[in-house]
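Following this message is one structure expressed as C-alpha cells.
Note that this complex is displayed minus one protein chain, with the remaining chains in position.
Residue numbering begins at 1 within each chain, and the chains themselves are lettered A, B and C in the order written.
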Amino acid sequence: MAGAVGIVAGGIAGQGAGLRSDLAEAAAEGHFLHRECGEEKSKYFDKKAMKTISLRTNPVAIVELRDGVLSAIMTGFNEPQKIVSVPRGNPVTFIFRNFDDAERRMVASLGTAMAAGGEASTEKEGHSDSNETCTQLIPRGAEQALTVTYAKPSIAQEDPLTLTVPGVSGQAIEVVVP
Amino acid sequence: MAIIERPAPGTTVPALTPAAPAITPSRTYGALRRPVATTGWKSWLFTVDHKKLGLMYGATALFFFIVGGLEAVLIRLQLAAPDGKVLNADLYNQMFTMHATTMVFLFVMPMAAGFANYFVPLQIGARDVAFPRINAFGFWCLLAGGIVVNLAWFLGGAADGGWFMYAPNSGPVFSPSKGVDFWTLGLQIAGIASLTGAINLIVTVLNMRAPGMTLMKMPVFTWMITVVQFLLLFAVPVITVALFLLTFQRSFGAQFFDVAAGADPLLWQHLFWIFGHPEVYILILPSFGIISEVLPVFSRKPLFGYPFVVFSGAAIGFVGWGVWAHHMFASGLGPVSVAVFSLATMAIAVPTGVKIINWTLTMWGGKLVFTTAMKFAIGLVVLFTIGGLSGVTHSVAPSDTQQTDTYYIVAHFHYVLFGGAIFGIFSGFYYWWPKMFGKMLNERLGSWNFWLMVIGMNMTFGPMHILGLQGQPRRMYVWTEARAGEGFFNLGFWNLIASIGSLILTVGIGLFLINIVVTARSKVRAPLDPWNARSLEWMTSNPPKEHNFDSIPHVHHLDEFFHRKYEEDPTTHTMREVASAEDVLAELERNADKHIHMPSPSYWPLVLACGMPFVALGIIYSIPVAIAGGLIMLYALYGWALEPATAPESDFDAPSSNGHAVGASHG
Amino acid sequence: MNHRDSNETPAGGRLSVARVKAHRFGQRALVATGAIALLGSCATNAPQDTWQPKGPNAKMIDDLQQPVFAVAGIIGIIVSVAIAYVIWRYKDRGQPIPEQTHGKPALEITLTVIPALILAVVGVFTFRVIFDLARTDDTQLVINVTGQQWWWEYDYPVQNEWGITQPIISSGQLVMPAGTKVLLRETSRDVIHSYWIPALNGKRDAVPGRIHTLRLEADEPGIYAGQCTEFCGLSHANMRMEAVALSKEDFASWIANQQAAYQTPAEGTLAKEGEAVFLNQCVRCHQVDGLKRPDGTLAIAAPDENVWSGAAPNLTKLMTRNTFAGAMFDLLRDACRDDVWKADSAEFGAKYLAGVDEACLNVNDLRAWLRNAPEVKPMYANPALLTETNGKYRGMPNLGLSESDIDKLVAYLLTLK
Partner (left out) sequence: MLRPATVMRLGHHMADTATHEAHVTSTGLSNVKLGMWLFLGSECLLFGGLISTYMLYRGRVSNGPTPEQIYDIPFTSVSSFVLLMSSLTMVLAVAAAHKKDDRGTNLWLTVTALLGATFVGGQVYEFTAFYNEGLGFTTSLFGSSFYTLTGFHGVHVTVGIIMLIALVAINKRSRVPGSKSETVEMIGLYWHFVDIVWIIIFTLVYLIPV
C-alpha cells in the first residue's frame, strides 16, 4: 500500500524535472498567444504543425490557397468569393487549406483600432491583443482552424481587414465587418 | 414455516415462536452492530427489501408529481390571459425548467422504478432482487438527487435553461445563478440511481427466474422493464459525460461550449439527445408493460400476439438509439442526416403501431370489465394513439421545421407522456393497490378521478395542438393581445381553455389523493384475487410476506396463475374453474421451504448516498465540503465491502444447526 | 369473496350500461371535434399561422404536411372507432370466459406491413422536399442574419446587382424583394436563437460559431410576422421579427434610401439638441452611419466595450422600420399600424416606404422605452449584477434620461429617415 502511494507521490514530486526547455520557454513568454506570423518558421509556434481538424462543419468561410490564388468558399455562395462579410463582435472560425507546394500560413489582420487598446469583447485568454493572429505553417494538403473576433467595424480601421498568406503577394481576402 | 418470520409492514405482528435463540448480529469495523429493527421507521430507513423500497420509490415519486403539477398549474395561470402577471420572466423560466425536470427525472422514472422494484421479483418468482443493498443505495441516491435539484429554489433560483439545458445558454455567463449547477449535480446523483437500478434489475430478471419460466413465459411488464433497464444502462453514461462537461465548464472554467475558443454548441445537443431519446422510451415502456398486464386480465383472455408485443417493445428500445437527431431538425444539420433521421423516426412508429393493434385485438372477443384500472388502460390506448399520430406528423422533417419548439410539440409529448405514461401509472395504482396494501381503492372515486383526468387532459393539451399550429413558440413567458390574432383559432381563447383544463386536471388528481386517504382509513380488506388475475405476483398473500413465496412455484405456462385456476374443457372449449386463488396459495404454503434467510438490512447504502449531496454542495460552494463528502463515501464504501450481504448463520439459527440457506443472495 | 363469472365490480357497484356508453361517447366526441377543428382551420388567425403559406418554400412544406395530417386523422379515427366498437360489443354481459386465443400471426403481419407501407410513401415525399429546401445554388440575394439576446440584426452584404454598394445594417424587420429567392446566412453572437417566419418557411437555428442557410421567398408584397423559437433566456418571448416583402421597384428605392447620406438636423431645432444628447449618451452603443461629432470626426459606436454580445441595433434609418426593441413594440400608432399591416399587396409598398412620421409615431411606447428600458422588457441591465459579464450589459440599461432629454431624443430619432 505504501509502495503505491510512494510511486504516485514520486510522480508529483518530479513535476519540476525534465521539462522540455523550448516548450517551457514558449509557455513563459506566451509565444502561443503573440504568434510570429512571418513567412519563415518560428522557433516555438510552428513546431510540428497540426495538419487536420475534425470539427469543420459550417465555418464562416473555408479559405483555400490553390495554385497561387487565395479564395474563400462560403456556404450560400456558389463560386469562391474575395470578400467575406462577418458580423462584428462575434467569434467566427475560418478554416485555411493549403494546396500550395510550399508550407504556408494564413494571417488575419485585426485592424489598428483593435490594437489601439480596444480589447476583444470576450476576455478569454485565447485572444491575442496584438493586431494580427495566424495559423501555423502547414504543408500541402493540410488544414487548420482559426477563430477570430473582430470587435471594431471596418469603417473604424485605417486599412481594410484582410486574410493574407505571407509569401503569396497580391492575394488577400477582404473581411468586411459592418 | 421459516424459523424467523419477519412481519411484513401493515399486518399485525404474528406472535414470535417462543424461545427464539438470541440474535447476535455480525459487526462491522468491530463496533457497528448491524440494524435488526423489523418495524418502525428504522426498518424503513435501513431496509433492503424490494417491496419496502418499491413503496418508498412510489411515495417519493408521488410527492414530486404533486410538486411538478403545481409548477404546471402556475405556468398555465401565467399564460391564461395576455400580459400575465403571475410569474415574471425569470421565475417563469425556472418554473417550466423545473416542471419538466421534476416530471421526467423525479416522477415518471422513479415511479417506474418503484413498480419495477416491487413487482419484477414477484412476477418472476424470486424472493428479492440480485443486489438488495445496491437497490437500497439506488433509492437513497434518487432521493438525494431530487433534493439537490430542488434545493436550488431556496438558494438563489432554480435552473432556468429548459429541461434540455442547451449550451451556451446553460453556460456560466448566460445563467449566472447556481440553479444550473444544482440541476447538473442533482441529475448526476439521480443518474447513479438509474444506472445501479438497471444493473440490479437486469441481473435479477436474467438470473433469478422461477424454475420453468423461460424468457417467453415472462409477464410482459417484466419484459418491458428489462428493455427499459437496458436503455438506462447505455443512456445514463452518455448524459453523465454531458453533465460532467457542463460542470467542468461552469465550475472549473473549461472551454467545452465556449465559442470564442472554437467550440461547437451542437456537441451538447448531440450528447444530450443520444441520452434524450432513449430516455423518452424509458418513460413510456413501463406504462406499456402495465397496461399489457391490465388489459388481458379485464378482458379475461390472454394478450393478443404476446411474442409480437415483446419483440416490438425490444424493437422500440433498439431503434430508439438511432433517432435522436429528430430533436435537432431545425438546428442546422445537413440535409442528408436530416433525411436519414426523419426516416428512422418514421420507422419507429411501426412497432408502436403493432402494440396498439395488439391491445385492441386483446380486447376483441373478450369479456370486458370496466374497473378503474381498465378505464385508465383504455384511456392510455386512445390518448397515446392521438399523441403517437401527432408525433408521426412531425417525423416528417420539413413539417417539423414548422412545428418544432412550438406548442404543437408540447401537445404531442403531453399526449404521449400524460395520456401514455401517467395513465399507465394510474392504471397500475388501481390494479396493484390491493396487492401492495391489502385494500382496494374506491371504484366510485376512481371513476370520477378517471373522468376528470380524461376531460382535464383533453381540455388542457388538445388546444395546444391549435396554439402550436398558430405559431406560438414554447417557453414564452407571456403572450400579447396585439399578436394573438382574431378568427376562431386565435391564441387568446385557446390559452384560456388550456388553463381551465389544467385546473380540472388538478381536481382530478386531488380526487386520487383523497382516494388514497379514504382507502387507508377504510377497514374493508381486499379479497386474495380481486381481479381474477393471471400472473405470478397474485400467487402471494396481500400484501406479500417478506420472503414473497413460501415455496418458489414451478412455472409451466405463460399466465401461470390463470392456468392453475382454470382448465379448458376439451369438448366445449370453455374454461372450467378447477381451483380458487385460496387453493393455489394454500398449496404453495403446504410445502414451504425451511430456512428462508432474507438479506439483512444495512446502514451503508444510506450513508453512501448521504455523502453525495455534500460532494455536490462542495463543488458548488467550497471544495473542503466536497472532500468531506468524499470521505463519508469512502468510509461507507469500506463498511459496505466488509459487510456480508446476508448476515451469517449465527444471526438466524442457533449456532449448532448447519442449515443451508435457500434463496439467500449475494450482493 | 372473489368473483369468477359475475361481472360485478366488487366495490363500486354495478356500472350501468348507460354510463359505459356515455363514457365512450364523451371520449369519441372530444377526439372528433379536435380532428375537425384541426382540419378546418382556414380562417385568418394568429399572424404566425403555419397553415397559411405565403411563399413557395412554405407552400412546399404545406403541400407535404396536409396529406400527412389527413392520413394521421383518418388512422386516428379508425383506431378510435375500432376501440369504441370493441368496448361496446365485448362488454361483459355475463358471457362465459372467452376462448383463450393467443393471436393470429397472419393478421399481425398484415397490420404491421400496412403502416410500414404508408410511412414508406410519406418517406419518399419527405426525402424530396428535404433536399429541395436545402438548395443554395439558385438564390438571387444573400442577407446575413445575426441573432443576439433579444433582437435580430440584418446585414446586407455588397451586391451590386441589387444596388447595394456599401453594407446596410438594419434590425427587427427584414426587408426583401417579393418573388425573389432570398438566402439568409444565420449566425448568433451569444446563445442559440432560431429564425422563423411561419408564412415563408420553416425555422432554422442561429447557432454561435456556425453559419446556417435558410431560403425565404414571398409571393406577394406584405408583412409576415415571426418570432425567435429556440429558448434564449430572459426575453425569449420578446425577440420578434417581421419579414417585409416589397415589389422590386419599391425594394430598389428602399435600398437607395438606406444608403442615402446622413443629414444632420438644422441648427437650433429640438432635433439638433437631440443629436447632442445622442452623441453623449446613445453613441456609446448605437451606431448611426455618417453621424459626426462636433469636432468633425466620425462617431464610431463601441458596443464591444459596453454590451456583452458586442453589438447594439444600428439606428441609421430607424424611422423606415415600423417596429423597435426586437420588434417588441410598434413605432406606428395602432391606427397607422393596422393601415400598413392590413394593406393589400398592391399599395402595401407605398404605405410601408412612407415610414414613420410625427403623426403616426407611437410616442408612449418609445418614451417608456427611453425612460426605463429594462422595466418594459426583461433584460440583464442592472449595473449591480454584471459580475459574470465583466460589467457589460445584456440589453439596454436605464440611462436615467430627463423628460426634456427624451423630448429631444424623440425629435432627433424622427429625423432618421
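We take it that contacts are C-beta pairs under 8 Å (C-beta built on N, C-alpha and C of every residue); 3 or more make two chains touch, one makes a residue touch a chain.
Because the structure is predicted, anything quoted here is derived from the model rather than measured.
Across the complete structure, the visible chains that the omitted chain touches are A, B. Between the chain not shown and the residues B:H50, B:R133 or B:R209, the one that touches is B:R209. The hidden chain makes contact, of the residues B:W41, B:F154 or B:F252, with B:F252. Checked against the full complex, the candidates B:D160, B:D264 or B:D405 give a single residue touching the omitted chain, namely B:D264.
Of the residues in chain B, those that touch the hidden partner chain are 26-27, 29-31, 130-131, 195, 198-200, 202-203, 206-209, 233-238, 240-242, 244-245, 248, 252-256, 258, 260-264, 267, 271, 638, 641-642, 644-646, 648-649, 660-661, 663-667. By the touch definition given at the top, chain A reaches the unshown chain through residues 1, 3-5, 7-12, 14-16, 18-20, 23-24, 26-27, 32-33, 47-55, 124-127, 136, 144-145, 147.
Here is the rule we use: only the chains that are shown with their structure count from here on.
We define each chain's centre as the mean of its Cα atoms; on that basis chain B and chain C are separated by 37 Å. Chain centres here are Cα means. That of chain A falls 50 Å from that of chain B. The multi-chain contact residues of chain B, meaning those touching 2 or more other chains, are 259, 262, 264, 266, 332, 334.
Counting partners per residue, chain C has 207-210, 212, 308 as the residues that reach two or more other chains. Looking at the complex, you find that chain A touches chain C at residues 57-60, 74-78, 83, 85, 87-93, 113, 118, 120-123, 147, 149, 151-153, 155-156, 176, 178.
Across the interface of their complex, chain C is touched by residues 88-90, 93, 161-162, 166-169, 172-176, 259, 262-266, 299-302, 304-308, 330-332, 334-335, 338-339, 342-343, 346-347, 349-350, 353-354, 356-358, 360-361, 363-372, 375, 378-379, 381-382, 385-386, 389-390, 392-393, 396-406, 440, 442-444, 446-447, 451, 454-455, 458, 462, 465-466, 469-479, 482-491, 524, 527-530, 532, 566, 568, 573-575, 577, 580-581 of chain B. On the side of chain C, the complex with chain A involves touching residues 136-137, 139, 142, 144, 146, 153, 155, 157-158, 167, 169, 183, 185, 187-189, 207-213, 287, 289, 298, 300, 302-305, 307-311, 314, 390, 392.
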